[in-house]
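I'd like to ask you about the structure that follows.
Removed: one protein chain of the complex. Kept in place: all other protein chains.
Lettered A, B, C and D in written order, each chain numbered from 1.
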Amino acid sequence: MDTFLQLTVSGLSTGMIYALAAVGFVVIYKASDVINFAQGDLLLFGTYLIFFSIVQLNLPWTVGIMLTLLIAVAMGLLIERVVLRPLIGEPIISMIMVTIGLSSVLRALANALWGPQPRTFPSFLPDGVISIGTAVVGFDRVLAIPLGLALLVLLGFFFRRTRDGIAMRAIADDQQAALSMGISIPRVFAIAWAIAAVTAAIGGMMLGNIVGVSQSVAAIGLRVFPVVILGGLDSIGGAVLGGVIIGLLEVYTGGYIGHGLNLIVPYFVLIIMLMVRPYGLFGKPIIERV
Amino acid sequence: MTMECGVFHTTYTSDIALRRVPAERLRLGLFVIVVIAFPFLASPYWLNLANQIAIATVGAIGLNILVGYTGQISLGQGAFMAVGAYTAGLLTLNFGLPWGPSIVFACLVTSAIGTFFGMPSLRLKGLYLAIATLAAQEIIEWVITHWTGVTGGTEALVVPAPQLFGVRMNTDFRFYWLVVILASATALFTANLFRSRIGRAFLAVRDQDVAASVIGVNVFRYKLLAFATSSFFVGLAGALIAYYRNIVSWERFTLETSLFYLAMIIVGGLGSIRGSFFGAALITLLPALITNAGRMLQDSAPAIASQLPNIQQASFGLIIILFLVFEPKGLSKLWQNVKDYFYVWPFAYRRGEGRH
Amino acid sequence: MSVLLEFNNVEVRYDDVILVLRGLSLQVQEGQIAALLGSNGAGKTTALKATSGLLDIEDGKVTDGTIHFAGKEIQGQSADRIVRDGIFQVVEGRHVFEHLTVHENLVAGAYTRRDRSSIARDMDRVYDYFPLLADRQKQWAGYLSGGEQQMLAVGRALMARPRMLLLDEPSLGLAPVLVRGIFDIIKRINEEEGTTILLVEQNARLALSISDYAYVMEGGRVVLEGTSKEMVENEDVREFYLGLGEVGRRSYRDVKHYRRRKRWLS
Amino acid sequence: DDASDEGLRTIKIGAIFDLTGATSDVGVDYADGVRGYVEWVNAQGGIAGHTIDLFYQDYAYQVDRAEQLYSQFVQEGAVVFMGWGTGDTEALRLRITEDQIPFSSASLSHVLGDAVESPYNFLVATTYSDQFKIVLRWISEDYQARGGTGAPQVALMHNASPFGMSPWVYGGEAYAAEIGVVVTRYEMSRGATDFTAEFTRIRQAGAEYVVFQNTSAPVSVAIRSARSLGIDATFVCLNWCANALLMRLVGEDAEGLVGAMPYAPLTADVPGVQPLRDYLEERGESYTERTNAYTQGWYTFSIFAEGLRRVIDAGQDLTGHNIKIALESIRDLDMAGVTIPITFTATDHRGSKGLRLFQVENGTWTPLTDFLTAP
Partner (left out) sequence: MSEPDALPGLHIDRVSLRFGGVAALTDVSFNIQAGELLALIGPNGAGKTSVLNCISGLYRPQEGSIRLVSEGVEHDLTDLAPHNIAQLGVARTFQNIELFKHMTVLDNLMLGRHVHMRGGVLSSGIFLGRQRREEIAHRREVENVIDFLNLESIRRATVGNLPYGKQKLVELGRALALDPAVLLLDEPMAGMNSEEKESMARFILDVHEQSDTTPVVIDHDMDVIMDISDRVVVLDFGRVLAEGTPEEIKMNKLVIDAYLGEETIRVGSGV
């Protein structure tokens, strides 16, 4: 029972960390039906940027965080301008592939700027653990939960209620019609990429605190792929729920079975669930009206 | 006086031929001559690259069948190649099967496993189906590294070089002939496939699966068939790697491999056989070229040379981005443009109706 | 009356090579309804897209000539600028946002507008015109029937309150009762709000009945123009666009076979 | 004439490094160590009057790239090749035998030391399985010294790769059974942010020792998970995580960590590291930042240099075959305290069979034992 409690608590916190890393995927998907393979590298930049601000520039924490978010926004805008904008109107697969290219470029850039050596920064979240019954979990990890929920609420509101949120979903459906409404695709894409970069920066900062500043942060981007698929590619709530489910699955398999099965069991469960709900838990179905 | 102002076909046979005009046949002839002459002129280093390109071409054509022609993104290329490589390797190693039959087996096994992972296409579409291929990548990798009794686990397999007519194919020069013949056969097979019933049905499923189903195409069956056909050739590429490298290690077949192959077909051109070859060549040659450029700079511009690793990595990404931004149809389209330019040369107008 | 929209020798190409508009010139007066007729492939849709800036996304370009709107050159400008300047196009073939509800589709139509209060009023007006849509407010537009989607597409245009409306076959797929209805609505928008309208429509009889002026396009340029009254009287228009011969309308059963040209392979 | 004389007096060596790939965290230091040695030795007048021309490239831990670079460098005349990872070393094993190119790598898998299977591979550090055996023996002694009864419980946490599995499959498993140590394996999955699940099981199993076979970054994540769960066990790192980097990454939690180091860290108090410190300081770099991968790169090459020197001194041609024979003639080569003396024979290419345990005390790796040799 103790084990179960401990695993559940860890699984939940890991799941929320995944969710934090995953919302960026969802935002990009919502605006363009594209899976962003560079999301992991945006996370990586989040991690390195906070390192850069705090350690290299020696800024106080609050300023450092602001600067990180600011640079993240700038990066999002730049990526949109240079890489995505020329592809407006091209098939989805081109946009997806371009993010694979982008990922490689960003990785190289991070490497050129900060080198391959893992780094650390003084932890900016209070150290220590929180006990829940017999289970313990690091405070830094728990923080992912309120952060994740806050993003869920904010982005949920943005997509349902605001003009630009609706415009974003409109673009994903039909770029030409969106243009004819006077929606500026570049502007909306820019907003989407800025949001994605900011959520990635937040996730990256958390991860930097948890796993250290190293290239391995980018690998988390890929682990999150099943999370968004499970939740439904275009659902923020799905990302959170998917994150929690995958987090729990991983930790239960790791804790009760082992053998590295925790890497693949989520995939089995995922595919079985998808056979029942082909668009994930909350994803939008393809509408085939003829 | 009358003058023919174009190429007309008066029989269906000539109309459906793969090379429809004399210029095309001439080019093919030239290409064949170059391919035959190449190994006699090239150094082992270039032969090595050529062999890699030929094998990559087979794999890229395989992937293109799934991605380019049937519209299904696959992230499982690496794993499917691993299945081919391990099957071939294990058959030779454990059962002493000669390379010929064991390559065939390897292709069939890969094909079966590819089909298995294509099963979710019964329900899943688009990116949701892509997860099935990612799952394939992860699951197959896990099985290979954990099924120690059969695959040797994380240790590499040592596969003897194949024998052809009593000659051991253990040099680049000898192997060249084998891979070039198989790569050509793959290309020809695929070209044929896509000018006939099955291939058209693949394309139909990609473009509009509802319409495909109402004209009588069993969409699920053809999706599976696409997985099967694609993985067959991917398995072939894997098996060839096993025999060429003589060592099969799972580290060669990771997700990164899958992304490399995706890059090949994007840069080369989706849904194009010629593009698969171009892409395989470019993505294989790119690091080699940059290496050489970098080594020339090593003394003159050490600052640049020291950033070479990052330049390597960035250039892989950049080339994808540049192609997508400036020529989304890839090298095969560039080639087409060049041809169009010369088609009616010296007159500067182009054919009205393009073939795709 | 002043000229609101003017095409001057406009040339449009797709993919840098396919020449579609070959020196198109036309004018639409402020407050008018102008009809643009022409057979399939004449370039009507292309002309509208050239005006509203939608060519870009299809690899099309204005390669020669000018398009003026309210005295300002607009060719080559981005679509969102043009919409904000007051031109709104209802695109051909019901491009509704499938995964947005009917309501959200209408909100998207008002994207460039700032006057929140009157947006709600216009929304009611759309539901008033198209009660079928009112029943479906909360439903994804992708599940509407073809005709319902067409109503939504027109409804979106009403939400934008543009200075000039470009309509590409608004009656496509609408039931006969509604066709009449939609032309009444077009006429009313024109009269009550003074919206200038350029109308592409295959139903030439109706188009001519509400328009003031008409152009006939063929092969990428204007081959015939005149007031709508003149056009109805024109022999060619009667023959090819109104389907009226000298003896009046003939049955579709009696139409002769079109003789086929010699065929070549390739 | 002069030019050809000049040509004769350079020795071409090929090398591939991982500067950007999966193992670049330690790959960079290793590469710098190799390059450092080459520069240093050339500055000293080279090897018996021959300067070394090092062809090297990053291969990003990609096997295909490694093969390409290998054939390119060999074609350009490299007579010795420095590899890196397990995958590429395996992939090239047969090629180098055919090409007769002596080959070293940082992969310390047992098979590579088998002079019959892999006649041109030379292992210049203790194999993973030997490392593991040494550690197991130490554990069993330590356990008894602390008054433990029964069999000590050991958890082996390893990377899911040949590298990770190597200590176990090549004798580790058998040896554990032989000396009565109970070892349970746990795989560390890629990109994990947390190892709570594994440590929950480790705690249930009651392991007193946890041995890591992985690189520093993932091990640091594991150690943090363990600390937050309050796992009370002795942590032992094998070669690739027992380094300064790990210490930096885990900070205070590193206290008490045990490291199995075939090569001494630069901070160690042995004469062998002095030239390295001097070299680095001359270039304005702080040696404390460097991991022992630097030492390893430097000395790996120095051993090959010894082989080259012997060929030249014997007046023979610098062919791969001759170099191999020369290397096989090395007996008890003194390494000035960096490693135990090195010996190769015609049948055994495992040059070093010993290592030294270090422990983190007050933030520095301090020797815990003297050199221990593999059972």
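The definition used in the following text is that contacts are C-beta pairs under 8 Å (C-beta built on N, C-alpha and C of every residue); 3 or more make two chains touch, one makes a residue touch a chain.
Being a predicted model, the structure only gives us computed values, none of them experimental.
Peer 1: Using the contact definition given at the top, list the shown chains touched by the missing chain.
Peer 2: A, B, C
Peer 1: One chain is left out of this view; which of C:E11, C:D80, C:E104 or C:E148 touches it in the full complex?
Peer 2: C:E148
Peer 1: Which residue, B:L41, B:I215 or B:A303, contacts the hidden chain when the whole complex is considered?
Peer 2: Considering the complete complex, B:I215 is the one touching the chain left out.
Peer 1: Just the residue numbers, please: which parts of chain B touch the chain that's not shown?
Peer 2: Within chain B, the residues touching the omitted chain are 12-13, 15-16, 189-190, 192-193, 195-201, 203-204, 207-208, 210-219, 225, 228-229, 353-356.
Peer 1: For chain A, which residues lie in contact with the unshown chain of the complex?
Peer 2: Where chain A meets the chain not shown: residues 288-290.
Peer 1: Touching the hidden chain in the full complex, which residues of chain C are there? Just list them.
Peer 2: 14, 18, 37-41, 45, 92-94, 132, 139, 143-148, 150-151, 169, 172-180, 202, 204-205, 240-244, 248-249, 251-253, 255-258, 260-261, 263-266
Keep in mind that, in the parts below, only the chains that are shown with their structure count from here on.
Peer 1: Decide which interface, A-D or B-D, involves more C-beta pairs in contact, and give its chain pair.
Peer 2: Result: the pair with more contacts is A-D.
Peer 1: With chain centres defined as mean CA positions, report which chain is farthest from chain C.
Peer 2: Result for the farthest chain: D.
Peer 1: Round to the nearest whole Å and give the separation of the Cα centres of chain A and chain D.
Peer 2: Inter-chain centre distance comes to 36 Å.
Peer 1: Where the centres are mean C-alpha positions, what is the separation of chain B from chain C, in Å?
Peer 2: Taking the mean C-alpha position of each chain, the two centres sit 46 Å apart.
Peer 1: In whole angstrom, what separates the CA-based centres of chain C and chain D?
Peer 2: From the centre of chain C to the centre of chain D is 74 Å.
Peer 1: Two-or-more-chain contact residues of chain A, please, as numbers and ranges.
Peer 2: 107-108, 111, 222, 259-260, 263
Peer 1: Chain D: which residues touch two or more other chains?
Peer 2: In chain D, the residues touching two or more other chains are 19-20, 160.
Peer 1: Using the touch definition from the top, list the residues of chain A that touch chain B in their complex.
Peer 2: 35, 83, 86-87, 90-91, 93-94, 96-98, 100-109, 111-112, 222, 225-226, 229, 233, 259-261, 263-264, 267-268, 270-271, 274-275, 278-280, 283, 286, 288, 290
Peer 1: Please output the residues of chain A touching chain C within their complex, sorted ascending.
Peer 2: Answer in residue numbers: 88-89, 163, 166-167, 169-170, 172-185, 187, 284, 287, 289.
Peer 1: Which part of chain C faces chain A closely enough to touch in the complex?
Peer 2: 52-54, 56-59, 78-80, 82-84, 88-91, 95-100, 104, 107-109, 111-112, 140, 142-144, 156, 160
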